[in-house]
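First the structure, then my questions, so here it is.
Only a single protein chain was left out; the remaining protein chains are all shown in position.
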Amino acid sequence: MAVETRNAAPDVQQKSPAVQEASMGGRRDKIGRVVAFVALLIMALIWLVPLAWAVDTSIKPESDTTAVPISWISSTFTLDAYKQIFAASSMLRWFFNSALTSVIVTAVVLVLASLAAYAFSRVPFRGRGVLFWVILAGLMIPPQMLIIPLFSEMQMFGFLNTYQGIILPQIASPLALFILKQFFDGIPQELEDSALVDGASRLRIYWQIWLPLARPAMAAVAIFTFVLSWNYFIWPLVVITSTDMMTIPLGLATVQSAYGIHYAQIMAAAVIGGLPLLIIFMFFQRQIVEGIANTGLKG
Amino acid sequence: MAVQQSSRQAPLKRGTRAEGTGTRWRDELIGWGFVAPFLVAYAIFLIYPVLRMFEMSFTYNSLVGAGGSQFLGLANYKELFSDPAFWSSLWHTALFTILSTPPLVIIALVFAMLTNRIRFAQWFFRFTFFAPFILPVSVAALIWIWLYQPGFGLISSYLGVIGLGNVGWLTDANVAMISIVIMTVWWTVGFNFVLYLAGLQEIPRELYDAAAVDGATPLAQTRWITIPLLKRTTILVLTLQILASLKVFDQIYIMTYGGPNFSTRPVIEYFYDQGFTNYRVGFASAVSAVFFFVILAASVAWFMYSNRREAA
Partner (left out) sequence: MIGGGKQIVTFWNLFGGGDGARLGTMESKFRKGHPDLGLKSITLAWGAPYYTKLAMATVGGSPPDVAIMHISRKGSFAPAGLLEPLHPDELSRYGIGPDKYLPEVLDSAKYQGKIYAVPLDTHPFVQYYNVDVCKKAGLLDSNDKLKPLQGPDEIIKALKKAKEVTGAWGLSFYPSNDPSGNWRLFYSLYSQMGGKILSPDAKEVVLDQSKAEKALEFMANLTLDAKVLPASMDYGGSVATFQSGQAGFYWNGEWEVTTFQDAKMNFNMVPFPNVFGSHLAQADRHSFVIPKGVDPESKKRSLEFISSMLKNSLTWAKGGHIPAYQPVLDTRAYRSLKPQSNYASAAKDVVIDPVAWFSGSGSQLEIIASGIFQVVMAGQLSPTKGVNQFRNDLQKLVNTPKPI
């Protein structure tokens, strides 16, 4: 796969404004920027409508949600739907389950994948090439298709309807390994050689040199692992057999059948379910976007 | 190009430094030791299930035990290949991939180019386009079911003005797949957008300035600078996108359950229906196995194609 890496990340954004200003120039450029801005603004509004409509519906009284013609403004606004959702469902418990399992999955994925990525990138051991391809092939397997053998495996271990049951099948992530290996590949060998000459052990080199260097890549992997794990749907659907063990996506999908008819409540549940990650993203969006830029995942 | 390209193969030749058999043994030990934890997990939770899946595909294996693992040879495969429902579900997966990949790549690229051009409020656009991607699938699906609602849904109300008020977005067999694609574009385009944005920020401004001095129009700049220099990003985006699209299941499962009349059922749902609704685990495993080879073939073909293009 075509992935390039870099050494000292040349951060384009850090260029001084003066340089950028000088390099732009031209009236046509300015018009172009205005046009771009307006076009983006229109698209952004379209992109926001579904979210806004969901929020709007969730704060309407139930009877107003199905009024025709539709209206953004309702007779009164109310938080009833939210109250009912919190009262009738185990939303808080689902949050906890999602947070706990996603955090553990992320931590374990980072440890396993970074250790292995380091070895694949830097340690010349026998069978390395073949092994790497075997693991890459894992990228091609739709996880949905393994649920039956995984289910019987978890049953054998007695892990049905447990946190272990949710977590374990997610911990071997070929994608995380792949991203980290690409990143390690781009770091100059000299760093390691000098440390090796100094007689440092591999574990220490990994710990003291590579991990700090890999921080941006680790951050990106962490974020994506977390998002994927938080949103994982089909496996919890199969392995979880009780309401109080459900994760957010799963709980929300059942909300529809339990409250099938109350649109304000469904939208309130959707808003609550989407909010935590949105807030996290709002705070960390710079890191996330730049994390991707720094991993070599950008191509 | 300002970006330094490292050698793809990390320098690993043994003998770049003084070594004896001791170091070599140590490398073996350390290499395998570092890989071991990942490998164990990978073996238990990926390789073993995959092998089990292949094994079961040759048996009568039923979810509820009866019939046991009676060996059937290729009977499951024979039945599978002669079932039109399998072929049509495979086609739906292909159709979804064909319909969803171009907009997911092109819209991402256009958004990224526009965003890269403007000088303020970039964060706002980054947030707006990427935000849906981090919503759980059930949230995105519930919102769109609500938007697509006939009668009092937002979309049919607004499009009623141009005479599209009575479209059964999720309920008309001719339209449902397109509705799913639209929802998917909204939901996941942000990921490709961010990848492109990262790629664009690597292109040195000076290239455009030089081109502008030579009188190149913005369109020409896009054609001759931006797109060629984003080739690697594009290949990556396409690869990840095709792999993701082929695995489509979740949103369809929630929004239409493969309907109306199976017109949107992807191959993974066919598998799910056979294995989970009909208890036919052996047969469902054969579906997995065949689909695995389809993806493998697609990946190999794509890999060879993109490698050739890159070399060119």
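Residue numbering begins at 1 within each chain, and the chains themselves are lettered A and B in the order written.
We take it that a contact is a pair of C-beta atoms (placed from the backbone, for glycine too) under 8 Å apart; a residue touches a chain by one contact, two chains touch by 3 or more.
It should be emphasised that the depicted structure is a prediction, and the values quoted were computed from it without experimental measurement.
Asker: Of the listed residues A:52, A:67 or A:111, which contacts the missing chain in the full complex?
Answerer: Going through A:52, A:67 or A:111 one by one, A:67 is the residue touching the chain not shown.
Asker: Just one of B:42, B:58 or B:276 touches the chain that is missing; which is it?
Answerer: Hidden-chain contact among the options goes to B:276.
Asker: Of B:62, B:184, B:239 or B:288, which one is in contact with the hidden chain?
Answerer: B:62
Asker: Of A:194, A:208 or A:241, which residue touches the hidden chain?
Answerer: Residue touching the chain left out of view: A:241.
Asker: When the complex is taken as a whole, what residues of chain B touch the one chain not shown?
Answerer: 60, 62-67, 83, 145, 149-152, 166, 168, 170-174, 256-257, 259-262, 273, 276-281, 283
Asker: Kindly note down the residues of chain A that lie in touch with the hidden chain.
Answerer: That gives, for chain A, the contact residues 62-63, 65-68, 88, 151-152, 155, 158, 160, 237-238, 241-243, 250, 253-254, 256-261, 263.
Following the convention adopted for this analysis, only the chains that are shown with their structure count from here on.
Asker: Where the centres are mean C-alpha positions, what is the separation of chain A from chain B, in Å?
Answerer: Those two chain centres are 15 Å apart.
Asker: Would you pull the chain B residues touching chain A in the complex into a rising list?
Answerer: 2-6, 8-14, 16-17, 26-28, 30-35, 37-39, 41-42, 44-50, 52-53, 56, 63, 111, 114-115, 117-119, 121, 123-139, 142-147, 151-154, 157, 186, 194-195, 197-199, 201-202, 204-206, 208-209, 212, 218, 230, 232-237, 239, 243, 246-247, 249-250, 253-254, 268, 271-272, 275-276, 281, 284-285, 287-288, 291-292, 295-296, 299, 303, 306-307, 310
Asker: If you look only at chain A, which of its residues touch chain B in the complex?
Answerer: On the chain A side, the touching residues are 1-7, 10, 12-13, 15, 20, 23, 26, 28-29, 32-33, 36-37, 39-40, 43-44, 47-51, 53-54, 57, 65-70, 111-113, 115-116, 118-126, 128, 131, 134-135, 137-146, 148-150, 152-153, 168-169, 171-172, 174, 177, 184-186, 189, 193, 196-197, 202-203, 206, 227, 230-231, 233-234, 238, 248-250, 252-253, 256, 263, 266-267, 269-270, 273-274, 277-278, 281-282, 285-286, 288-290, 292-293, 297-299.
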